[in-house]
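Yeah, one chain of the complex is gone here, protein chain that is, but the others are all in their spots.
Presenting chain A:
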Amino acid sequence: MKKNETKRFTRRSLIKYTGLLGLGSILGVKLLSCTSSSKPGGKMIKVMTPEGKLMEVNETDMSMAHPHFANIEESRKGIPGRKFVMVVDLAKCKNARECIRACEHHHNLTPDRPFIKVLEIQDNPRSAPYWMPKKCFQCDNPPCVKVCPVGATYKRSDNIVLIDNERCIGCRFCMAACPYSARVFNWGKPKQSQDVTNIKYSPETSTPSKIGTVEKCDFCPDMIRGKKLPHCITACPNGVLYFGDANEDTVTNGEDTVRLSKLLRDKAGYRYLEELGTEPNVYYLPPVDRLFPFKDTKA
């Protein structure tokens, strides 16, 4: 997120629309070539074409369109000059689980292979329970990358850890090594439609999934390249999740754009299991002053 850019988007809906702009342009081409093929059923949603026209498309088509396709070499390098981070405000999480749904939808996942989990945590018997959204922490000292025998999982210059599922041999050493249980495995043939399996694979999209390989949260680099926020960020109705660039010291939850350093300083941000030395790039803000009773948010 460039500073001036993010400042302009003060309203969530605006972010959403501009976010969809790129999609619209891709879909425009796609729909022109096969206008009759849009499937019945599935929610229709509005997108904006480059000409500024609003049009309705099927939601199922949306998930297949990724704003930017990066080939294997490109996806190994990372976006120059960027250091992506995420901040999770535990005080605001009400277990809405919209992030999980958006992620599942975008990555064509089934519920048994979630990239995001919302865990119920109680630090000690006297403290109150809270919800902890957890995804891959994109560590700076990533245990998974260190153990991978073939370099199928790798760390990029922009902080993101990705997996090349065309190289992964399925040894699952990375799963054993990850202290945050961030990784899921395709134990069987992943359930995806023919359209999804036909998509050209890029480690940046993690789509399509492949049998016998490992997967995890990827921070949606395809969206970032298209100058958009990862899906979970925009999906959260409570503004829990912030995403941004540590080099620019800015994070946004889609509604508010704030200074990363100030946010972490003011709200005593911390990283989960700091003592392991994994140097995560996901920060948590403590679950203080919550204005809703925990039990009402239980599913």
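General remarks:
Just so it is clear, a residue touches a chain if its C-beta (ideal position, glycine included) is under 8 Å from a C-beta of that chain, and two chains touch if they have at least 3 such contacts; residues count from 1.
By definition in this document, contacts and distances are computed from a predicted model.
For the chain that does not appear here, its UniProt entry gives the protein name "Polysulfide reductase", which is one of "1,2-phenylacetyl-CoA epoxidase subunit PaaD", "FAD-binding PCMH-type domain-containing protein", "Indolepyruvate oxidoreductase subunit beta" or "Polysulfide reductase". The chain omitted from view is touched by exactly one of A:R167, A:K227, A:R271 or A:R290, namely A:R167. Of A:A70, A:V85, A:C148 or A:V161, it is A:C148 that touches the chain left out of the display.
Of the residues in chain A, those that touch the hidden partner chain are 112-114, 117-121, 134, 143, 146-152, 167-173, 175-177, 179-181, 183-189, 211-214, 273, 276.
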